[in-house]
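Of the protein chains in this complex, all but one are displayed in their positions.
Right, subunit A next:
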């Protein structure tokens, strides 16, 4: 049980340390925050942010 918990904690820490946080500001106000893997490009993050601003 202890071992499983330890593995889960280490896995979580390694995933979270490689996550990139994005804050996308809409032109008319409001913002959305999301994470992605650290190889995500600005273009991909922009697409997500723009879609949110247009459809929220």
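By definition in this document, a contact is a pair of C-beta atoms (placed from the backbone, for glycine too) under 8 Å apart; a residue touches a chain by one contact, two chains touch by 3 or more; residues count from 1.
Simple rule for what comes next: contacts and distances are computed from a predicted model.
One chain of the complex is hidden; its UniProt record names it "GLPGLI family protein", one of "Iron complex transport system ATP-binding protein", "GLPGLI family protein", "CidA/LrgA family protein" or "ABC transporter permease subunit". Across the interface with the omitted chain, subunit A contributes residues 19-38, 40, 42, 44-49, 51-52, 55-56.
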